[in-house]
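Structure incoming, see below.
Right after this comes subunit A.
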Amino acid sequence: MQSLNLYEPMIATIKSVKELTPTEKMFEVELPDGKRLGHGPGQFVEMTVFGVGEAPISICSSPTDGNNFHLTIRKVGDVTGVVHTMKPGDKLGIRGPFGYGFPVDQLKGHDIIIVAGGIGLAPLRSVINYIFHNRSDFGQFTIIHGAKTPSDMLFKDELEGWRKNPNVVYLETVDRPTPEWKGNGGVITTLFKKVGKINPDNTYALVCGPPVMYKYVILECGVLGIPDSHILASLERRMKCGLGKCGHCQINGLYCCQHGPVFTYTQIKHLEEAL
Partner candidate 1 sequence: MSKPRIAFFDFSCCEGCQLQVLNCEDELLDLLALVDIVQFREAMTEADWNFDIAFVEGSITREQDEPRLKKIREAAKLVIAIGACSGMAGINAIRNAMPVDKAKEIVYGNKKDAFESTFARPIDTVIKVDGYIPGCPIDRKDFLRTVQALLVGKKPPDHDYPVCQECRLRENECLLTVGIPCMGPITRGGCDAIEPTFGSPCIGCRGLVSEANIESCKQMLEKHGLTIEDISKYMTIFNSFQKEEKHA
Partner candidate 2 sequence: MPDHDIHVHYVTRVEGHGDIVCKTNNGVVEKAEFNVVEAPRFFEAACVGRAHYEIKDIVTRICGICACGHALASLRASEAAMSIEPSEQTVDLRKIVLHGETIQSHFLHTYFLAAPDFLGVGSVIPLASSHKDVVVRALKLKKLGNDISETIVGRHVHPITLKINGFSKLPDPAALKAIQKRVIEALPDIEATVDLFSTIKVPELYRETEYISLGPTNGDKEYPFYDGDIISSLGQSYRPSNYQQVCNEEVDPKHTAKLCKHKAPSYQVGALARFNNNYNLLRPEAKKIAEKLNLKAPNHNPYNITMAQVVEAVHVAYDLIDLIDKVLTKGIKEENNKYQPKAGTGAGAVEVPRGILFHSYKYDSNGICQWADCVIPTTQNVRNINEDMKTLVPTIIGKSQEEVSLLLQMLLRAYDPCISCSTHLINVRFE
């Protein structure tokens, strides 16, 4: 049971670790007694590495993926650095789930375009898997994925499946192609040409990636005619509590941890600090 005090983490166990790239690893995490986290796609947890600190990490698995959940973590600093040295059986602290994720019920019945840049694919994987598991609830399904180089791509074996999967249009590109790379080259926006005709009013675009990416991708969504309220962006900010108190994640008047991390473009369009 989540303790009454919102600052107290549950003790969770790492069940498996998978190296995705030299700087990213995926961790399968089990809560005490195999309890479910009870999250929705797009939500995040506050993950404790004891003695090091806490960091907000998106849940990269769908609630339909089973009782355990997955975290994909890029090594950038203290918490993320030390968690990279951890092995199955090691313990983490988990608080959450927190935040406002992707409104899957509202998305049902619509065409979905996922736009993922780099590590942005991690939070989106939760909703991607959710859609695959409830495929018939959704219309046309497109994934647009960009990475810096082929080796930076996350979930490589899953990508292999998506490439072959007739239930999804999977488009990918790398900024800097290598000689072995057979696919597209160039930044992610170049893929929008390949999207073809869509029914904009019936389409939702779900976007996550590095801060520089949003502006351009949202422009492209606009070109496709997707209404602002149908563009959902998951944003990153510094966070210390996840509860709308510590102030770090504020985007103008909104708190990324409470009102987001997933926002509609309508919500953030007029916010000077959002994108």
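Following the convention adopted for this analysis, contacts are C-beta pairs under 8 Å (C-beta built on N, C-alpha and C of every residue); 3 or more make two chains touch, one makes a residue touch a chain; residues count from 1.
A quick word on the picks: all candidates are chains of the complex that A comes from, given by their letters.
Quick caveat, the model's predicted, so the values are computed rather than measured.
Contact annotation for this complex: of the listed candidates 1 or 2, subunit A touches only 1. Those residues of subunit A that touch candidate 1 in the shared complex are 51-52, 77-78, 81-82, 85.
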